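Notes to accompany the following structure.
As you look at this complex, bear in mind that one protein chain is not there, while each of the others sits in place.
Read from first to last, the chains carry the letters A and B; within each, the first residue is number 1.
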Amino acid sequence: MFKKTFDNVRKSCPLVHNITNYVTVNDVANVILACGASPIMADDRTEVEEITSICSALNINIGTLNERTIESMLLAGKKAQSLGHKIVLDPVGAGASALRTNTAKELIQNIQFSVIRGNISEIKTIALGNGTTKGVDADISDAVTEDNLEKSVAFVKEVAQKNKCVVAVTGAIDLVSDGTKCFVIRNGRAEMGKITGTGCQLSGMTAAFIAANPDDTLTASAAAVCAMGLAGELAWKKMADGDGNSTYRNRIIDAICNMTGDTLDEGAKYEIK
Amino acid sequence: MFKKTFDNVRKSCPLVHNITNYVTVNDVANVILACGASPIMADDRTEVEEITSICSALNINIGTLNERTIESMLLAGKKAQSLGHKIVLDPVGAGASALRTNTAKELIQNIQFSVIRGNISEIKTIALGNGTTKGVDADISDAVTEDNLEKSVAFVKEVAQKNKCVVAVTGAIDLVSDGTKCFVIRNGRAEMGKITGTGCQLSGMTAAFIAANPDDTLTASAAAVCAMGLAGELAWKKMADGDGNSTYRNRIIDAICNMTGDTLDEGAKYEIK
Partner (left out) sequence: MFKKTFDNVRKSCPLVHNITNYVTVNDVANVILACGASPIMADDRTEVEEITSICSALNINIGTLNERTIESMLLAGKKAQSLGHKIVLDPVGAGASALRTNTAKELIQNIQFSVIRGNISEIKTIALGNGTTKGVDADISDAVTEDNLEKSVAFVKEVAQKNKCVVAVTGAIDLVSDGTKCFVIRNGRAEMGKITGTGCQLSGMTAAFIAANPDDTLTASAAAVCAMGLAGELAWKKMADGDGNSTYRNRIIDAICNMTGDTLDEGAKYEIK
């Protein structure tokens, strides 16, 4: 199912404009290259509209937002929307500060996102006005589990409907919904949480996938989520004695780089609810 | 001695707020995760007080300071202090410019740090008003050696007393003192100096260690210094033909990731003076 979706990324090499945090930005750029797309990072208000115009997708990540870049996010987002570009929001740490919560809300009010991708606490914050975010990580009490799966699926569908976009909640179980259907994805490994920025990388890659598959944002988003999780699984198999989270980080990006549409189709573990 | 100290980090998973430079920030985040803690980076003045409030330690690093972030450092530091949080200062490049020297001094005047960690030239700059810093590296003429050890120990004790905090001077020989006792640490390898940011990583890790061991900042700081040096030794043993400083960087973080309290206890090389 995802083979063609992934092949389209490598075939069309979409240019992705990223306004993202300085913590994980290098990995975001390398994973976008690894999946076959091309990244450009630009955050000055006097150029973001022009830069986003030459791209086919925009990835907004508030991981190290500041007053200057928030303005740039709004300008770039409105411009990208006016051009019909695909736009991803990664509301890093929404719930951890009023600035993050309010900025996420302001962005959502002003920009029609194609995909909002975050951990469950961040998405709860956006939907309910509050969450129990532990810094930039999800709170365990919020986690999507087999026990609360039906309820969680219903929740994510509702958030997607309300925001008229695809919502991707990632964690031990990932949920990706457009409000009607919901992919329940069981790829990935817990050890990915020991690396900074696998979520940021996924958001960047999602922007590439949806840009290359403009007619099916839901499938493209689910494919990106499966690809990231599968990369975590394949990378883990390569881990040798003495390897730790830094090597794991490299091996995950390597796994995306070596992944084919066929590998993705074989390794993707999902059901649709 | 350090087993329990390290185990406490993995058990309590402290959240560490970092206002740090954009050069080494990714490695700082990954090493904080590797040792069992959780990092959050936030530097906007409108959110740093709130972010630091949900954390248990603050790590201030002036490696790429600017007018905007200096204000944020002061705000976050004062807030963290008012909450009784642990606070680390890494005065990167103090002595290399008036801005760095003066900012380090201003931070120290306004905030009661728990630990100040730097190379010998940076610490001399703070203590004596001047040092012979070579950019962000220590000047060779300042180095702590076996020959000047007694004098150096006395100096570090004095700086610690004057600043009412733990002072950690790292180099070929590391000195960590609270003004009364001084750990003389002989872990580490010279090749670590060929990697950007091992000092920054150590400061981030120190914040995690002291947050998890609130009653013994001296021991916790010394444990972090030993852990970083030991990681450098263990990582070096893994180096294969053709490996260089980039692989070494990854292997050091990997070594922290795989380190246990027992490994640390066995490998720590220190005496107390």
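The working rule: a residue touches a chain if its C-beta (ideal position, glycine included) is under 8 Å from a C-beta of that chain, and two chains touch if they have at least 3 such contacts.
Since we're looking at a predicted model, the values are computed, not measured.
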Of the candidates B:T20, B:N250 or B:T263, the residue in contact with the absent chain is B:N250
Provide the residue numbers of subunit A that touch the chain removed from this figure. 15, 22, 25-27, 29-30, 33-34, 38-44, 46-47, 50-51, 54-55, 68, 234, 238, 249-258
To test your reading of the contact rule: which positions on subunit B touch the chain that is missing from view? 21-24, 26-27, 63-67, 93, 96-100, 134-137, 194-197, 242-247, 249-250
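The working rule: only the chains that are shown with their structure count from here on.
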Between subunit A and subunit B, the Cα-mean centres are separated in Å by 33
